[in-house]
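With one protein chain removed, the remaining protein chains of the complex are shown where they sit.
Chain IDs A and B follow the sequence of writing; residue 1 opens each chain.
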Amino acid sequence: MMQEAHPIEEFTRKGMIPHIWCNGCGNGIILSEFLRALRELNYDMNKIVIVSGIGCIGRISGYINADAFHTTHGRPIAFAVGVKATRPDLKVVVISGDGDLFSIGGNHFIHAARRNIDMTVICSNNFNYGMTGGQSGPTSPLEAYTTTTPYGNIEHPFNLVHLAAGSGAVYVARWTTIHIRLLRESIKKALKKRGFTFIEVLSPCPEQYGRRNRMPKPMDSMLWFKERSVIRHHINPLEAEITPNEIVVGEFVDTEKPEFTDLLQQQVQSIQMKLEKEGKLTNVPL
Amino acid sequence: MSPPRTPLSPAQKLKIAEVEILVINDRCKGCGFCIELCPKHVLDYETRLNIRGAHPPYVKTEGCVGCGVCEEICPEMAIFMKIKEKEK
Partner (left out) sequence: MRRDIITGVYFALGDVACAEGAIAAGCRFFGGYPITPATEVAEHMAKRLPEVGGVYLQMEDEIASMAAVIGASYSGVKSMTSTSGPGFSLMQENIGLAVMTETPCVIVNVMRGGPSTGQPTKTGQQDVMQAKWGSHGDYEIIAFAPSSVQEMFDLTIQAFNISEEFRCPAFIMADEVVGHLRERLKIPKPEDIHLTERKKPKELPQSYAPFRPDRDLIPPMACFGEGYRFYATGLTHDETGHPQTDSAEEQTKLVQRLCEKIRRNRDRIVRVERITLDDAKVCVIAYGSVARSALAAVNRARRQGLKVGLLRLITLWPFAEKEIEEIADEVDGIIVAEMNCGQIVREVERRADHRKITFLPKLGEDPHTPEEILAQIRRVAR
């Protein structure tokens, strides 16, 4: 029996590992790489808030040894906006799934990106709703089989990179769970960058998605990622697509834009200074 | 993404990692990522089953270069490296 602890375990909550995710689920890799990124950045773990929504990946907030909150379905970003706006000194990270962030939660995503509020959103994209048994979602590929598309999916999926870029995110990247180190570097970059940063991580779901789409074994999905991924940094987000023949990964947006809490703070300060100068309690008539 | 490689000059000291691979057997769920994706193919499936009904990995042959892929690709925190650095 091994006496030694796994090197990244100290960043997890005591007694919570091993996690509940299935054999071959990519969420465990996302958890590990995220924790490694935190370790390398040497963040004060008392000043980080992890927010997650409903779905398999939503359980991640229970495994990380930091302040964490598990919201209702689709709402982690809205919750996180409330946190960051009132405590801009805290680092806020939202980790959730493709359905939670882009189906029910789609509205909150685009508005938080539009505001460019300083937070990092990591999407575990496994192409279906795994937790509830494998229904289709907004990222299910055309023709994919899921429990609610038993004859093949006839809906076009989102291009999340394009959606994030179009909504105003200042950093957008896509990786898969096989791009372990590139993913980790990307997470570090996203965490350090000021503004709304987004990383899409394609993740295997052998039990639900894989099994119904000719990838029943965990390695099947990983081989799909390995063989079909192609890195094309900074191409037009519209062209950064996931098609049957290739998965375009890389970094696609890396810009600067005034950040929401900075603008808020500036405005509040100038209003208060004006009141100080005028010696008034308020400039607002009742 | 990674910095450009500079050629080693003979004057520079070579660091070779001496690595031990440790497996937390009962955590393994048998995905096979470490075994299949090890670039040096040093891992293989044990014949016995662990408590989860999976065949955990073990180091079958020599040749591990301490790349760390097995540790990072494992979703279960079930396998990791212990590095001892030596200067040559």
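Operating definition for what follows: a residue touches a chain if its C-beta (ideal position, glycine included) is under 8 Å from a C-beta of that chain, and two chains touch if they have at least 3 such contacts.
This structure is a prediction, so every number in the text was calculated from the model and none was measured.
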- Name every displayed chain that the left-out chain is in contact with. A
- Among A:A68, A:C205 or A:V253, residue touching the chain not depicted: A:A68
- chain A residues touching the omitted chain (full complex): 13, 16, 45-47, 49, 51, 59, 61-62, 65-72, 75, 78-83, 85-87, 89-90, 107-108, 111, 264, 267-268, 271-272, 275-276, 279, 281-284, 286
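Keep this in mind: only the chains that are shown with their structure count from here on.
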- dist(centroid_CA(chain A), centroid_CA(chain B)) in Å evaluates to 28
- Query: Which chain B residues qualify as touching chain A in the complex?
  - Reply: 1, 22-25, 27, 29-33, 36-37, 54, 69, 71-78, 80, 82
- Item | chain B partner contacts - residues on chain A that touch it in the complex | 1-2, 4, 6-9, 12, 17-19, 21-29, 31-33, 36, 177-178, 180-182, 184-185, 217-219, 222
